[in-house]
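Can you read through this structure? Questions will come right after.
Yeah, one chain of the complex is gone here, protein chain that is, but the others are all in their spots.
To keep things simple, chains are lettered A and B as they appear, and every chain counts its residues starting from 1.
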Amino acid sequence: MLARQQWRSLAVLSQSVPGHDPTSIFAPAGTPAHSIFGLSMLVLGIAAAIFLVVAGLLLYVLVRYRYRATGSEPAQEPAQIYGSNQIELSWTVIPVLIVVILFLAAARVIFSTELARKPAAALDVTVIGHQFWWEYRYPKLGIVTANELHIPVSDPLYPTPTYLTMSSADTDHSFWVPRLAGKTDLIPNKINTMWIDPEAAGVYLGQCAQYCGAQHAKMLIRVYADSPQQFAAWVAQQQKPAAEDSGASEGEAAFQHNACISCHTIAGTIATGTVGPDLTHVASRDTIASGSVPNTAANMRAWVDNPADFKAGALMPEMHLNDHDLDAVTAYLMTLK
Amino acid sequence: MRNTTAVPESRRRWLDVVHEWVKTVDHKKIGIMYICYALIFLLVAGFEALLMRIQLAIPNNTFVSPQVFNRLFTMHGTTMVFFVGMPILFGFGNYLIPLMIGARDMAFPRLNAFGFWISAFGGLLLYFSYLGGDGLYGAGSAPDVGWFAYAPLTSPAFSVGHSTDYWTLALLLSGIGSVATALNMVTTTICMRCPGMKLNRMPLLVWLYLVTSLMVFIAIGPLTAAQIMLMLDRYAGAHFFDTQAGGSAVLWMHFFWIFGHPEVYILVLPAFAFANEIIPVFSRKAIFGYPAMVAATIGIGFISLSVWAHHMFTVGLGAWANTFFTLATMVIAVPTGIKIFNWLATLWGGKIHFTVPMMFSVGFLFQFLIAGLTGIMLSVAPFDWQLGNSYFVVAHFHYVLVGAILMMIFAAFYYWSPKMTGRMLSEKLGKWHFWLFVIGFHLTFDFMHVPGLLGMPRRIYTYEADRGWMIWNLIVSSGAIFQAIGALVFVYNLVWSYFKGPIAGPDPWDAWTLEWSTPSPPPAYNFAVIPSVGSRRPLWDLKHPEDPDSNYEM
Partner (left out) sequence: MGGIAVLPHNPNEPWNLPSRGIVGMVCLIIAEAAIFIIFVVAYVFYLGKSLAGPTPRDVLELPIFTTICLLSSSFTVMGAVSALHKNQRNACSMWLALTVLLGFIFLAGTAHEWYNLIYRDGLTIRTNLFGTAFYSLVGLHATHVVLGLCLLSLALLFSLRGQMTSKHTERLEVLSIYWHFVDAVWVVVFLVVYVFGR
């Protein structure tokens, strides 16, 4: 058990892709990211070509027409050319053509991404942004969780994409997992949708991309693309109410007699608060504090004691528990697999 | 003769000088005050940037707290746009426009002074927030909502205390000053040109400032309106951006960017204006395609009013809106490209002198080209879905603001400060300034594109070690140091040359527009006799009476 925990805390800070760029837009792993990648190659190519031509000309001009002092008489002014309508026309028409090409390519990807037909087998997840954590609800599966999004891998032959319906409970946020798709904002009083379809199993990293307050930097995203079996197992586990462990009853009591229940939900108990993340299966997550802290007993205890030690400005206050209660609550939380 | 008050001679003279500057309505003095004021804020905001870059050099750094960092990027952005960019560009415009059109002063000298002092007060008010405000975390401090202050982060629920109000009020005042100055510039340009200076004989600088000022009228209004609405929300219980009452966060974004996008063109057009004056002189040729340049400028002015939602591609406006704004944004590249080509054609066939102003202008040409190209990349909405709100965007707009605009501002300093002070700036120090700054600029802003491509969002006070961003951030931060040194060399140059620089005379560059026909510095009345002109380059005609411009102008 200890070995597994050690492995987990290391694995948390590693990535499941070879190389060191887990959030590179040039390593697409899903259809939206692939179509953007393809488009970006066209755009970069055109931009590079324009740069080489214009910068090349500029360089040439600067070298060729550099003033060279010859003799002592004052230099003659060069021939004064005031303009040429034909030349102006030519360098208007060519850019317009380039714009048309780029625009058509862009429009195609805009429409294919935003108006993609939703397959019947798509998974629906509701995402609600909070200051500084992510709430995930699976309406058809009866699951509520936080910060670590489990979704099935999507096979191109039988696509099972995940459709995210998104809004915010407070300020603006933005969901960005570069290897899967472009970002979409979470805006209060507005509903946005996007879809992702990871093609390979693994963890995909991202983070909030719209400044939302003090701990915007630590509102990290972890998307777990599970194989169909793994996903089914995860769903089954999450659908159960909270694990009952008689050894943790003291912690459970401490949890329920303190202010914890006013913010947190633990399914099957009297804790039904919705201000903070759902903790029913908190021990099954790799991280806490929205992906920024590995989920170990020591970290959990430190977090409950004073969240500001990890995330100054997080909305969870210091809980002012004595050491005994702190130990008990931590032990209880760690049983909630 | 009894000396009753016994005030020492030197102190009385010093007080007189201060008094003279405080009550002046002379466009030249007001222009210089704008420029000096902006330079001070440039150093302050630059220092804020330096602190941020130290914090970001390594992951999980603790050089500054998250709260302090969030204030730093808010203040850095707000200061640079409103209290460096706008004043410095208005300062040069104020100084040059009457001289270039053969007038004695601006149309409304007292309004001119009012515009300066209210803007100056706005800047001081913003910085007073460090002392007097109350931040998001009750600590008492500067605004920390980002320079575009998105709702509902700015609502009383999420921004307690007064720090946001300092942002709002400081900018409101600065906006009034901007409108006043723009009004003055338009009126001066239309109503006070010297005889013979028809609109198509004005220096291009005057044309560009005319278009800029018209854009100010249309762009500042939405910002002012949004700020009034924000204040009503925060203090009168209004619900403009109150999402709990059915209000819309997106509406703030629309209003802000309807201001914000034209604003960046308001900042860049004066840089183009400087290029239009400086590049011809050091190529020894007239600008190529004057009418096309005017048309392109007007085109840019109009189109820039219709592209604002390219800042909102990720907000969920819908496929049709995203498509429209992609198209509009790409279209603006056409007149902008035309300008670059015209500058190229001006250089072509010329005799290029690489004086310090010209060196900065060359830097501008290359860097603006790159900035424009990254802009075109971002205009492609799907590409922006990945790169929006990332360090790629930060790199792009700094490439424009520093690589293009600041570069031309430096060029303008080296070119026109001999006229303003009567003394040349040191060429040697200028070259040190140029190379230090350019090296630093490229170290910082070229490499800054990479973290964006690797998924690094903006406005984060730190980042995870496992993202692969550290090496790039380290390089970016190292460039900041070179730029800081370059800026200090520049300041030293300004001070040293004021006292010890070689005397400039009226026309040190052998240039062709009317400001070079006055002494350096010009007397208060500018021209002893109001000139009258017969072409776009009156001094060229005088120096080349056998071949005046008026024979050729299209």
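Please note the rule applied: a residue touches a chain if its C-beta (ideal position, glycine included) is under 8 Å from a C-beta of that chain, and two chains touch if they have at least 3 such contacts.
As the structure is a prediction and not an experimental result, all values here were calculated from the model.
The hidden chain, counted over the whole complex, makes contact with B. From the set B:G132, B:P156, B:P291 or B:P506, the residue in touch with the chain omitted from the display is B:P506, counting the whole complex. In the complete assembly, the contact with the undisplayed chain comes from B:F527, out of B:F302, B:F397 or B:F527.
One of B:W14, B:F47, B:F128 or B:F217 touches the chain omitted from the figure, and that residue is B:F217.
Within the entire complex, the positions of chain B that touch the omitted partner chain are 107-108, 179, 182-184, 186-187, 190-193, 195-196, 213-214, 216-222, 224-226, 228-229, 232, 236-240, 245-248, 251, 255, 258, 506, 517-519, 523, 527-529, 531-534, 538, 541-542.
Following the convention adopted for this analysis, only the chains that are shown with their structure count from here on.
The mean-CA centres of chain A and chain B are about 34 angstrom from one another, to the nearest whole unit. By the touch criterion given at the top, residues 65-67, 70, 136-137, 146, 150, 152-153, 157-158, 243-244, 246-250, 283-286, 288-292, 314-316, 318-319, 322-323, 326-327, 330-331, 333-334, 337-338, 340-342, 344-345, 347-354, 362, 365-366, 369-370, 373-374, 376-377, 380-390, 453-468, 544, 547, 549, 552-554 of chain B touch chain A in their complex. Residues of chain A touching chain B in their complex: 13-15, 19-26, 33, 35-36, 39-40, 43-44, 47, 50-51, 54-55, 57-58, 61-62, 65-67, 75, 77-84, 87-88, 91-92, 95-96, 99, 102-103, 105-107, 109-111, 113-115, 131, 170-172, 174, 176, 178, 181-185, 187-190, 192-193, 205-217, 220, 292, 312-313.
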